[in-house]
Structure formats: C-alpha cells, structure tokens
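Omission of a single protein chain aside, the complex is shown with its protein chains in their original locations.
Up next, chain A:
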C-alpha cells in the first residue's frame, strides 16, 4: 500500500507543485519548491529502498491493468534513475533558488517549468509503453526549451528556438515510428511488441519504425552529427538550467533509445546498424572533446564536453548486439554507470562554472587566472567533477570506462578501446586546460566576488558523489540489475 502512495507521489505531485508555482511569484515559488524538493527526494529514496529490498513490480495507474490503463514499470534501473533525478534536480533547484535573482520578472516561470521537467523525467523512467514515453518526452522537451529561453536576451531566444526545432523534429520522427508500430502490432506496450516480434514475418515495417524512432531520439540526445543545437542551448542557459539539461534531459531520450534497442534490437537491428551507431558515438567522443579543447568560453567547454560524454553512451549499441551475455551485461552496466556519473559530474561542473562566472565576472576560460589562490572552493568542485569526466579513478567515470573496456575486450571489438582511450586523453586535455588557466599566478588583491556558501556547497557535494561512485558501484549495480521478476537484493 505504501508503494502506491509513493508512486502517486512520484508522478502527480511534481505536476501539483508545478500548478501551484504557476500561481505564485518567484520568491513564494521558491519556498513551495524547497518544500517540494524535500518531499520528492524523500519519496524517491523511499521507493528506491522499497525496490532494493523487495524487487521491482508493474504498477497499474489507478488500479487499471494494461492494456486498458497506463502501466508503469518499476524496476531497479528505473528507481535508480528516479533517485538520481531527485538528487540532481533537487540540487539544481536549490542552487537556482539562490543563483537566480528574484527581481527578474521572468524568473517566476522557472519553478513551474522546473516541476514540469521533473514530472516528464519521472514519466520517462517509468513509462512502459511507447506512447506514454512520448508524452513524457514532449513534456520534458517543451519545459526544457522554456527554461533555456528564460530570462535571457536575443541570443538565448535564438538558441532556444533552435533547440525547439530540433526537439520537435525529433518528436515527430519518434511519433511516426510509434504510429507505424501500432499499425503493425496493435499494441503500444514495449513488452507486448517484444513478445510479438519473433513471430512476425515482414520486418520491413517495424524496421522502418525502429529507424524513425531511433533517429528521432538520436537528434534529441544530440548524437553526432545531430549535436549542433546542444552547445548553444546549454551554453547560454542559466547555469542551474544548463546543469539540468546536460545532466538529465539528454539522458531521457537516450534511455528510451537504449530500451528500444535492448528489447527490439535482436530482431530489428543488424551488425551494420549497431556499428554505425557506435561509430557515430565514437565520432562524438573525439569531435566533441576536440571542440571542447578549442572553446574560449568556460560554459562552451562544458557544453561540448557533454556532446563527447553522450557519445560514450552510444557504444552500448554495438557492445550489446550479437555478443556474449557477459559482454552485453558489462556494456549495460558500463552505460548505466556512465549515465549516473556523468549526470552528477556534469551537474556539478555547470553549477561550479556558474559560480566561477559569478565570481570572476567573465565568461572566458582565461578569466580564471588567480582563481585557485582566491577562490579555491569553487575551483575544487569544478576540478573534482573534471576528474570524473576524464575517467580517472576512483570516479564513476572510471568505473564506466573500465566496464566498457571489459565489454569491448569480451566481445572482441577492440576498436572501441581506441575510442575510449583517445576520448579520455582528449577530455583530460580540456579539463587540464581549465586547471591550468586557474593556476596562472595573479598578483595583487582579491577583487573577486565571493559567492555565498550555499552556492559553493551544492556542486561540491555532487562532485564528491560522482568522484566516489566507483567505491559503491557494486551494490548500486546490483540494485540496478533488479528486473521486474526478481525479488530482493542478494
């Protein structure tokens, strides 16, 4: 019974907070939202503990079972991502409540959009059928676009329009695929389609649908070469918003793509497609990191680093197709670790970058001179997050890289090792470029603005979580592996 309440708390209360905040101005919305964040974090934690103890389950919304009602899949992976969302979004919300100045009238829309975004994310993690996932994705994209435009000038508008176009195009391709699937199978449930697929003779229709859905999702996830919209949008948004977008929003569309691939890939995929997607991911790693090295603006460096880090995720496709079960499992574990660690590290990094920009008053990398002397704390969070992005131990990024290396070795696809190694060296290049800028000696007095402690603590905590992730990776992975049938953690 308690889980029913928790489930309701996950999906509907964010919507309720959103509506409530619509009626209030920024400062009052802030009060309500801080309360809301506390509630959501507790609810997510409760559900995570419940599933870790008793295993996953299917939950019919309002007591209606599929195919009539909406059915939610509550498995170990979903609750882990829900908990991740609660931690990261909560941190970004708290950071934003101090970071955003209440005198800008537009900021009153921050809280409603923030809560709609959260609701959309939870919907995607839990969705069990293609259409629900679409609804969650749309809610997510539209509120994300709104957040990018929020309180910015003409450049922010331009970036958010570009984002909107990409998001809509992606959604349309996805929806078209969903429609084709429904026409063929008469059901939208992912599990239902997966059970019908092996008996289907004509695979052209579903194959087409799969291609459409995957390309739509790739566009929304900013997979190379469809990444053009991401750096301007993530670079220009307010720092807490950039953090939300890079840490969570792009992961949602990737999560759907990964689930489609793992459920349908055996029938509808081919080695060529798997290698092609992996190749694009590899290209994203190299190209994104290379461009990140060449940016002169701090937040652009971080944004291009997202393009690269997303690339790693797409190595899941070749590493799970037509390989041994061991390799496939290792790849999935590597992927989930990468999602979690990148979410924590990138959120920390954007928030810390926001603090640094606030402190130096400059958006340039070169503006960081003297920071390590006068503002060691802001730099420290940024630096620790960078350790995870580089994939240095003991961070989550390292754990993910290790698992992906093992998967590449076990499946005999050694070329991904080259991508993994080159990617981590290139990411070290852009991270160390920023360290280096901050270590430049600057004589004279401390003319930096010192951000309040609450702004400094939040990214530090996120960065520490990301840094220590590898130490708790094993228990975390054992919860993530809990499927619907298995009960209880070992």
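Operating definition for what follows: a residue touches a chain if its C-beta (ideal position, glycine included) is under 8 Å from a C-beta of that chain, and two chains touch if they have at least 3 such contacts; residues count from 1.
Operating definition for what follows: contacts and distances are computed from a predicted model.
> The chain that is not shown, which UniProt protein name from "Cbb3-type cytochrome c oxidase subunit I", "Multicomponent Na+:H+ antiporter subunit D", "Elongation factor 4" or "Spermidine/putrescine transport system permease protein PotC" does it carry?
"Multicomponent Na+:H+ antiporter subunit D"
> Considering the complete complex, identify which of A:28, A:162, A:266 or A:373 is in touch with the unshown chain.
A:373
> From the list A:57, A:182, A:290 or A:432, pick the residue that touches the absent chain.
Touches the omitted chain: A:432.
> Since one chain isn't shown, list which residues of chain A touch it in the complete complex.
Looking at chain A, the ones touching the missing chain are residues 330, 333, 372-373, 376, 380, 387, 392-394, 398-399, 401-403, 405-406, 409-410, 417, 421, 424-425, 428, 432, 435-436, 439-442, 470-471, 473-474, 477.
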